[in-house]
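Every protein chain of the complex appears in place save one, which is left out.
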Amino acid sequence: MSAPLLELRGVRAAYGTIEVLHGVDLVVPEASVVALLGPNGAGKTTTLSVAAGLMEPTSGTVLVAGRDVTGAGPEELARRGLTTIPEGKGIFPTLTVRENLVMATYARVSLAHVEAVAYERFPRLKERRNQVAGTLSGGEQQMLAMARGLAVEPAVLLLDELSMGLAPLVVEELYGIVGQIARQGTSILVVEQFARTVLGVADVAAIMVNGQIRRVGDPSAVEQELSAAYLGG
Amino acid sequence: MTDQSANPTGPATDARIEQFRNDVEEMKLKGSSGEGEKWFLVIGVVLLVAGVVLAVVGAVTVATSGASPADQRANMAQGSFMGIALAIVGAALFLRYSLARYLRFWLIRLTYESRANTDRVVAAIERASGLEPTGPATTPPAPPAAPPAPPAGPTDPPPFPQG
Amino acid sequence: MNAVLTVEGLTVRFGGHLAVSSVDLEVPAGRISGLIGPNGAGKTTTFNAICGVISPSSGRVRLGDRDISKLGTHQRARLGVGRTFQRLEVFSSLSVRDNVQVGLEIRRSWSRRRAPASQFLAAGADLSGPEEVELILDRLDLGAVADAPVGSLPTGQARLVELGRALAARPRVLLLDEPASGLDDAETVAFGELLEQLAAAGLAVLLVEHDISLVMRVCRHLSVLDFGQIIAEGPPEEIRRNEAVLSAYLGGTADVSAEAAMAPGGGG
Partner (left out) sequence: MDKFLTFTVAGLSTAAIYAVAASGLVVTYTTSGIFNFAHGAFGMLAAFLFWQVSQGWGWPLWLSVVVVVFVAAPLFGALVERVIMRGIEGASEVVKIVVTVSLMVALLGLATVIWPQDIARPVPPFFEGRFVELAGVRVAWSRLLTMAIAVGVAVGLRLLFTRTRLGIAMRAVVDDRSLLQLNGGRPGRTAMLAWGLGAGLAAVSGVLIAPEQTLSAITLTLLVVNTYAVAVVGRLRSLPGAFLGAVILGLAQSYATGYVNQTASIGPISLQNLPAALPAIMLFIVILLQPEARLRAHGVSRPRTALRVPSQTTAVVGGVALVLVVAALGALMAPSDLSLVTKGVGFALITLSLVPLTGYAGQISLAQMTFVGIGALAMVTWGATGSPVGVAISVAVCAVVGAVVALPALRLSGIYLALATAAFALFCTSMVFNQQEIIPGGSLQVPPLSVGPFEVTNDYRQLLLFAVTFAVLANLIVLVRRSSLGRRLTAMKDSPVACATLGLNLTATKVGVFAMSAAIAGLGGALAGRTFSPDEFSLPSSLPVTMLAVVGGIGSVAGAFIGGLLLGAVPIGATFFAANAIGVFRFVTLPMADLLAVAPGLMGISLGREPDGAAPQVAAGYRAVGQSPPALATTAAGLVGLWIAARAGVIPKWSFVAALGVFVLSVVPLLPLLFAPVDPAAEHSAAPPRRVATAVWMVVATLFAALFPWADAISSNGYRLLVILLVVFLSARVAIGLSGVTPEALRRPVVPSPDLVGTDRPLTRSDAMDAARAIGISEDEFAAAGPDPVLEAELATMGARVGNR
């Protein structure tokens, strides 16, 4: 089998002098959904930032499609199909919905295509395409962010805390879309606090505690360990 | 919402992945320290050439201009000398960043190989003397004088592959 | 019990986004009240509206019998609203002692009469400024680092400095925004005890915290915020069994024990 689409090897990363990742190894194979779980402050978001190229690791390597891309800018990776939807709201609040979609076209897709995909999947966005994105509801904002993930047909999709601050129904719907993207053959790395949320979609779950991957395994199998990790066990 | 049915997986997705792999392969990488050195290398060459040209131009100016010897001296000092200085700086840069790369590489390689060999010798001796019968040759013991290695978890990379 | 702080129908709107919607809260003296909820539920926004850092679209905030909704931040502080911040807001170029002293000096610059000290600092009522500062440092166990610049302290101690500074202003109600984040387990336990002492001394405390074990231990009343609305209220034991709370935290079906699932709950 060819090289995995995304791989972190011995990644250490620090904010200033405080190291938050103490050697992370993580593999996202082709056409699979990997869930990165763990309590607050475990370093999940940092791991994602390193993978997306937003943060440079202090040591270790990031391999994308088998190539060492440590030090490559996030925009270079994004343009080629490594799409990241960051924590919170992955949208520009002062731009309109349509303008937000224009920003997706850096990833070598036409605006017409992006709009078609987004509006077909989320008709509500079409109604509000000239509305400023910051005035949408939380769920709609997350949909807008997801629409980008859907429309650019990423090869690798990194998702951070999709469920944050959202109603259960909305989360369910969003994960339905994640599943759909996965079925298209996209490799997905999804960061979540709660195993339960991603049980349906993830093929593999990795538990991260204190800046290290503590365990990798079947999502349902790791759940027990997960609650131990949360309670400080 | 509306359409929950998945789009069928098809050859299109494989093509997408393939394209992604190609794109990443063709990506120009910057930011590694080698990149900065390449720039210095280029600057060195440019300075070298520019310096030589300037020196020649300066000399020609001296030959063709300036009625008085004082004028000629001034031109020489200001044109040719500057050119020569630039050329020297350029050459120094070039040497520093072309030779040094390879010297450093060989140094690392020598260090590494000698260390690997030491490890293997130690391992062989240990194996032979039965101290550590199961210890594979690939587990290098830390050199006694060296400070402890940085904390290594399950992430500690395997030792360097031999051959 | 007599409420020190009363919030009625508080609504905060950012653009079209309803951050906080018709929130009612009562914070009586001598009790630690908890405000919990998932990330982005509007807890910090509620705090900001209470102390006047943002102005709400509607609703009233009362301190005792007085309506303070129209007052500026510093005026509310003078009437007795003290707070700490989710992301540390210490004076990082000053020493620990100076941080607390600034709190005290700012209070003295506007208060001719001496605000009644809470019983936690009962001895402080008759003390001179420096003595009162030392008393606070002593109570918070910061004496050893009193002369260190706050910028050089670990987060846990910096949070205590923030608390000490707020106490120096002698508030009637104390709003604590995730005070235990950055504290280790032992520190969290000690911090919980400190909070209980504060409450026992008659201070009204409103606590936003995502460390559920701490919340369950020290709070005697909880309000759960979700989507800017209070979805449940009551003593911790009740909240623990509340279906609405469970689904807010877990998303959908809830079949694990509340505590295990809620532990990472309001993380941010």
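As written, the chain order gives the labels A, B and C, with residue 1 at the start of each chain.
Simple rule for what comes next: a contact is a pair of C-beta atoms (placed from the backbone, for glycine too) under 8 Å apart; a residue touches a chain by one contact, two chains touch by 3 or more.
Fair warning: this is a prediction, and the values are worked out from it, not measured in the lab.
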In the whole complex, of C:Gly9, C:Gly151 or C:Pro235, the residue touching the missing chain would be C:Gly151
Which residue from C:Val12, C:Ala49 or C:Ala77 sits in contact with the chain not drawn here?
C:Ala77
Of the residues A:Val24, A:Ala104 or A:Leu136, which one touches the chain left out of the display?
A:Ala104
Thinking of the whole complex, not just what is shown, which of C:Glu8, C:Asp24 or C:Glu105 touches the missing chain?
C:Glu105
Chain not shown, touching residues in chain C:
48, 51-54, 72-75, 77-78, 81-83, 85-94, 98-99, 101-103, 105-107, 109-110, 149, 151, 162, 165-166, 169
Those residues of chain A which, in the complete complex, touch the missing chain
9-10, 52-54, 59-61, 68, 70, 73-75, 78-79, 83-86, 90-95, 99, 102-107, 148
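In this section, only the chains that are shown with their structure count from here on.
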Specify the chain with the shortest distance from its C-alpha centroid to the centroid of every protein C-alpha atom present.
A
How big is the gap, in whole Å, between where the Cα atoms of chain A centre and where those of chain C centre?
33
Chain centre separation in whole Å, for chain C relative to chain B (CA means):
54
Contacts from chain B onto chain A in the complex sit at residues 1-4, 6-7, 9, 13-14, 16-17, 19-21, 23-25, 27, 29-32, 151-157
In the complex, chain A residues that touch chain B
2, 5, 9-10, 22-25, 30-31, 56, 60, 64-67, 69-73, 76-77, 80-82, 120-123, 153, 155-156, 173, 176, 179-180, 183-186, 212-213
